[in-house]
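Got a structure for you, questions after.
Complex shown without one protein chain; remaining protein chains in place.
Chains here go by letter, A and B, matching the order in which they are written, and residues are numbered from 1 within each.
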Amino acid sequence: MFTLGDLVQPENLETAYQILSDKRNNTILGGCAFLKMGSKRIGTAIDLSTLNLRYIHETDGFIEIGGMTTLREIETHTLLKEYFNGVLPKSVREIIGVQFRNTVTVGASVFAKYGFSDLITALLVLDTDVELYKGGRMPLADFLKKPKEKDILVRLWIKMDNCKATYLNLRNSASDYSVLNVAVSKLDDQWTIVVGSRPRRAAIASNASAALSKGNLSDTDIEGAAQKAAEELSFGTNMRGTADYRKALCKVLVKRAIMEVKACR
Amino acid sequence: MKKVGMKSVGQSIRKVDGMAIATGKPVYTQDLAMRHALVVKILRSPHAFAKIISIDVSRAEKLEGVECILTYKDVPKGRFTLAGQSYPEPSPYDRLILDEIVRYVGDEVAIIAAVDEKTALQAMKKIKVAYEVLEPVLDFEQAIGHATIVHPEEDLHVNFDIGLQKAQNIASSWKEEVGDVEEEFKQCSVVVEDVYYPQAQAHAMMETYRAFTYLDHTGRLVVVTSTQIPFHVRRQLARALQLPASKVRVLKPRIGGGFGGKQTGCVEAFAGIITLKTGKPALIIYDRQETFSCTTSRHAMRLKARVGADQEGIIRAIDLEVLSDTGAYGEHAATVLSCVGHYTLPLYNKTRAVRFTGNAVYTNKMPAGAFRGYGATQGTFALESTVNKLAEKLGMDPTEIRLKNISKEGETFLTGQGVLLGSSSLDRCIEKGKEMIGWKDKFPCREIGNNKVRAVGMAITMQGSGIANIGTASAEIRLNDDGNFTLLTGATDMGTGCDTILSQMAAEILEIPMETIVLIAGDTDTSPYDPGSYASSTTYVAGAAVIKAAKELKDKILEQGAKFLGVSLKDVEMDGLVVRTVSGDEEMSLAKIAELTILGTGNLQLVGYATQGCEVSPPPYVAGFAEVEVDQETGKVELIDYVAVVDCGTVINPNLARIQAEGGIVQGIGMALYEQVNYNDLGKMATNSFMQYKIPCRKDVGKVRIAFEESYEPTGPFGAKSIGEVVANTPSPAIAHAVYNAVGVRVNHLPITPEKVFLGRQKL
Partner (left out) sequence: MQITLTINDKLVTWDVEKDEILADTLRSHGLLSVKKACETSCCGLCTVWVEDKSVLSCNILSVRVHSKKVTTIEGVPKEAEEFARVLTAEGSEQCGFCSPGFIMNVLAMKHELVNPSEEEIIHYLTGNLCRCTGYMGQLRAVKTFLGVL
């Protein structure tokens, strides 16, 4: 359990960012699920829950998701069920339980860049931007590559295109972290293949995605893309699985995900 | 006595404490603790094996709010055991409250008592310990003859020979042989063997270990604890704290599960010694991490099973060779080991020779203890998997080979010493299970497309009911002045519902409504002696005592009733809350009888009392059937259906029996598929939270269906046998069998994870 020196609920983002930058151990509070498992000594904890950052709505052809939106809201919101074959609800619905998802926030999940994150994998196959207070708006892929830096994840922007997508994973047991997760999307002729929980965090298999986009979507093409994805990405060993198994799983799950998207209307 | 027409027994009666606990009434240990009790925390060893060179608590003691800090220098020096076993315990006295030598990562180093948790934890950080780190023995397969000796101490004591050889790290040895197995194997047409590794499953009961202690108005130590064994705890504390047992009172309130974990003493001595030293109430609560890594678990084992049969499939020889990992302390080492053979070999009685040999070894890991099934679980996994292998080799249906070989009612078995099986419906259990799972159509497997294949597997198991010639229970039942009854037992209800079951039995005998009985249990001051809830004893042994006591009271009531009605004894009968003449023309209420006997001229409170042991331990049986769906490309095993058909004799309370079965099966499913135990290279347990150690959640379980095939056990209360443990044993072998039938992969190291299945397929 963490300890706090002080806790503030700033009235605007500017103040929030100011306090965050003030001291090294000042921290933004998300759902606190992960913070609670450590023993961080927080100077000032910053609670953003009064800043109206909990919402999902349509804005100018984008789905705008506030940083304090819970995973349960991602799971149940009609807009997210309708778009992209419901890939976002699919990615979060198996995480622990309803009570857990009612407290955990999108902002914390994405900002922390967790390796095991199912949500990041799904977001990465869509046209997703993150909007940081200081860093501004940038594609999720760029954000994931950025070195760690203090900032506030204010909202996500997802383009409302007619992208078809799916999300698959394998868990050793239903409430466990994924041994591996996979998302695949198709927008017109452009395919995107993402693999996460490798156990490292989600990454785009760009060669595989490019190859698939150029091909005819024959069985050979699909198997080839899956094989490429397994070869171009790196996998690791931990308590939940070995690198070799993850690599083999990658082939299987990517192939299945591509077949699923291929069949999507 | 047949079950037809019984009013209480055989009814699915709601548990007497059900509504209160379901709606969150404050009736558990922590709820009852005094508000300002000192909070007790434990400083633990970071090393698997070490000697404390120096320990300095001076800075910690100075912290405001710290009341007392104890190290190995401040505690009594006499070794004891924490085993919940009848005295003299078949357990090494290898513990001290705090020892200079620490024997596993998490072993206790200092006890800290402070006004609140925050202070206690701050104080813990200020304690300075210097260790001489020693080479641990972490691999139980390397323990015998290892250079490191876990328990070299001179004062290591055993009450009688259990095969302890401390220089070899052997806590206990066991050997049992009837006939000449090697000769018999030579005669067999087919011999199969294999090696199995069941894991050190964690109980993961929802209420972690906790106790609070205080000194009462006469200076006695009162211990309120979440335990299955109040009387054993009292004895342990008396020895550990060097007090007469009469100065200790142990109380068990409502507890949140045990499954055997609470059949070993745990936190009581720490809170107890703080109360003795400070005079103040003390409360200790283990968090989930401590519960996973600093208490006890199932014994991990290596079992080599060899089974030989003739061409017709009659099993003629069985040989079991066991290595059991008892961890740093040996509470249940000997008894769990012996139960591996004890509760497996009697299944098949056409054998001409059987042999069981085993060693339980010390290692520098968290101790193993008692866990539902108690050796039978591990033994069943090994033996039943091997019998399934035998069936395949012979080209026989696995259910057929069981039906050909199982011991039947009225028969004896090689290791049975002539005792005849009083009851068994195992054959009917197997037939019924076959039908329910659809065995004929599904065995062994069928492809269902999309790289998925479905298959079925099965296993049988037995257990005991109480411990023959050792387990005893006493019960007392009183008719009170208001015409209601008080039933006193020592049985400990850990949620299973024995408080309710025992009341049902008393109500049945006395022919009274259950609502007129108040059951009091779990207080060493007032309860009659009972070993506690383990060895599947409450229904069979405590039940028998309750029936005997109730009968005695009934006779006395009838005698008094006859006297007051002015008729002879043969002319009266009990009917609800009255004693009436057989002719029906006169009656007297029990309330009136009580008034006249207790308050009036009778000078006699009517009481029934009985102590009951058991000369036999009649086995309950389960036939378990699993249907799985295996993904051939990923190795993921989905459990589609599990059927368990149970013979527990007469079913006293169908709902409670069914829940016991379902709960036990699901624990078995967890052991088979999901519950992984991992240690790092330095002996630290990595799977020490619900995040890492995955007990089954709702979605992991599929369908579990239970049926009962009642037999009638002549020695059992109303014909009942036990059910508590036997239900945990079939899932591992049945599911492993189904997985093999699906994809040809035998996973003998539990749990069966997708990766293991996948790797197995690669090797084919």
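Operating definition for what follows: contacts are C-beta pairs under 8 Å (C-beta built on N, C-alpha and C of every residue); 3 or more make two chains touch, one makes a residue touch a chain.
Keep in mind it's a predicted model, so treat the numbers as computed, not measured.
S.K.: Looking at A:45, A:106 or A:141, which makes contact with the chain not pictured?
M.R.: A:45
S.K.: Check each of B:187, B:289 or B:451 against the chain that is not shown and name the one that touches it.
M.R.: Among B:187, B:289 or B:451, only B:289 touches the chain that is not shown.
S.K.: Would you indicate which residue among B:419, B:436, B:607 or B:659 is in contact with the undisplayed chain?
M.R.: Reading the full complex, the residue touching the unseen chain is B:659.
S.K.: Among B:5, B:24 or B:418, which residue is in contact with the omitted chain in the full complex?
M.R.: Checking each option in B:5, B:24 or B:418, the one touching the absent chain turns out to be B:24.
S.K.: Give the residue, chosen from B:37, B:143, B:188 or B:205, that touches the chain omitted from the document.
M.R.: The missing chain is touched by B:205.
S.K.: Even though one chain is hidden, which residues of chain A still touch it in the full complex?
M.R.: 1-7, 29, 31-33, 36-37, 45, 47, 49, 72, 93, 96-100, 102-103, 174-175
S.K.: Residues of chain B in contact with the chain that isn't shown?
M.R.: Missing-chain contacts on chain B: residues 12, 14-15, 17-26, 28, 31, 203-208, 254-257, 259, 287-289, 494-497, 653, 655-656, 658-659, 662-667, 689-691, 695-699, 701, 704.
Note that only the chains that are shown with their structure count from here on.
S.K.: Please tell me the distance, in whole Å, between the geometric centres of chain A and chain B computed from their C-alpha atoms.
M.R.: 44
S.K.: Would you mind writing out the residues of chain B in touch with chain A in their complex?
M.R.: Within the complex, chain B touches chain A at residues 633-634, 636, 673-674, 676, 678, 686-687, 691-692, 694, 696-700, 753-755, 758-759.
S.K.: Can you name the residues of chain A that touch chain B in the complex?
M.R.: 37, 170, 172-176, 179, 239, 241-242, 245, 248-249, 252-253
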